[in-house]
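Have a look at this one before I ask anything.
For this depiction, one protein chain was excluded, whereas all remaining protein chains were kept in their positions.
This part shows chain A:
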Amino acid sequence: MVSQHGILLADNIISDHFGPIVSKVCGCLLRHGALSLLEIVRRLELSPRQVKNSLLILIQHNCVQAYTSPRGGGDKTVTLYLAIFDNVLHRLRFSKFLSVVRVDIPESEVLLEGLLQNGRLTFEQLVERTIFKVPEGSPLPTREEIRMNFNKLVYAHYVERCPKPEPFFDPLAVEQPTSTRKRAPKTVETVLSLEQKVVCTAALSDAERFSQIPYLMEGSSSANDGHHAVAGNKRKHEALEVDEEDSIIAESEVLWRINFERFIFCLKKKFCAERKKAKMRLGTLAIWEAFFEANVTNNDNKTVTSPIDGILERVGQKEGGTSMTLDQIISVLNDLECTSTTNNPEEFTFDLNKLVETCRNDEIESLVKKKHGQEAYTIFRLLLKQGCPVETDEITDRTILDKQVVHETLYKLWKDEYIDSEGVGLVPYRHMHPVTTPSVVHLSVCYTLDLLIKNLKFKMV
């Protein structure tokens, strides 16, 4: 479940962009989880028409995913709507997404802007919009030019085909039927939330998600030919044999949207690259920059992988890197936490999420220190490092602070909702006799993103 601060932020974003009615619907879904249309109408006391339009808008802008779930016994099913909290927050990053494409594929920026503004569009709609936006007197782009620019976005995985509108998902089932999905990892170590499971269920396979719009030779007769010639492009695409009907469907009926994962990966990569630069020496900086420049496209969107040959080539071109040997470079890469595996010793991988989480924790700890002082910082850091509930007495022992100070500091942090407490045993903490029963208040660090959202609303990566 999303924290209260997160819900407030999401409410504000949706209210600013789509108005108070849509914001009420989205907020209701965030607070209560997946709900059916009737339940939303009943809870909010809005008219069915208003709720339907709100859901249409939220689905159009990728903030809600619908799915079908069994209802009771038998074959009856009900359509439930689930808010995608991360996608709501990503709306604050749209201008950064545009800047990524402005640098990488500037000729496709207008197309991406259309998808950001409208959520989901067909290729036909994008063509119409692009032509509409051309200033008077400027030459109009051809349909093939627009298709080429659009396929560049698809090839780079910046845009994708929209997920299924209403997939079947049974929360009680052990394993979900995902015969077409290839994105699921082989070993699932973490427990996925309902939101993640629904999103995975709705997602198309990678081959389908990033299937480009096929090219057709203009003026070719399609009546007798079974094969169509394909126009080549700079990125060396394979020839596709497609029917004209498939092409028409791909252009006029398939909805496209931006691929949030890809953009977040690009922003994290940029953040991690910049974050470490300030403290690096010249030689180390050259290797770090070369590592990111030699990055091979990753499909997992969590790590950056670069081949050693690419790294060496780029290091040699940089100042301070010409005289470095292979062993020195490998040693520096290992110090920078760029690791290689025995299966693939020629490639080095860096885990972005690890650095992002470390930086996030550092930011939060500095905020706690600023607001509540050194003792609070010490206690908070201990709880973060543990990652699990810690008893009050243990906190006192490990931080070597006075018991009274620990209690006061814990109360201050709890009051500000930086930490959460949970009691263990049959009797609540307040009612336990301090002499006969030991203190069994367990403390756990609450969702750290809560604090990040509260204090860092405008400093998102």
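Keep this in mind: a residue touches a chain if its C-beta (ideal position, glycine included) is under 8 Å from a C-beta of that chain, and two chains touch if they have at least 3 such contacts; residues count from 1.
We take it that contacts and distances are computed from a predicted model.
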According to its UniProt record, what is the protein name of the omitted chain, chosen from "DNA-directed RNA polymerase III subunit", "Glutamyl-tRNA(Gln) amidotransferase subunit A, mitochondrial", "WD repeat and HMG-box DNA-binding protein 1" or "Pre-mRNA-splicing factor rse1"? "DNA-directed RNA polymerase III subunit"
For a quick check of understanding: of A:3, A:50 or A:386, which residue touches the chain that isn't displayed? A:50
For the chain not shown, which residue from A:8, A:44 or A:255 touches it across the whole complex? A:255
Which of these touches the unseen chain: A:122, A:205 or A:328? A:122
Suppose we count only contacts with the excluded chain; which residues of chain A make the list? 16-22, 37, 50, 52-57, 59-61, 66, 79, 94-96, 98-99, 114, 116-120, 122, 125, 128-129, 132-133, 162, 165-166, 253, 255
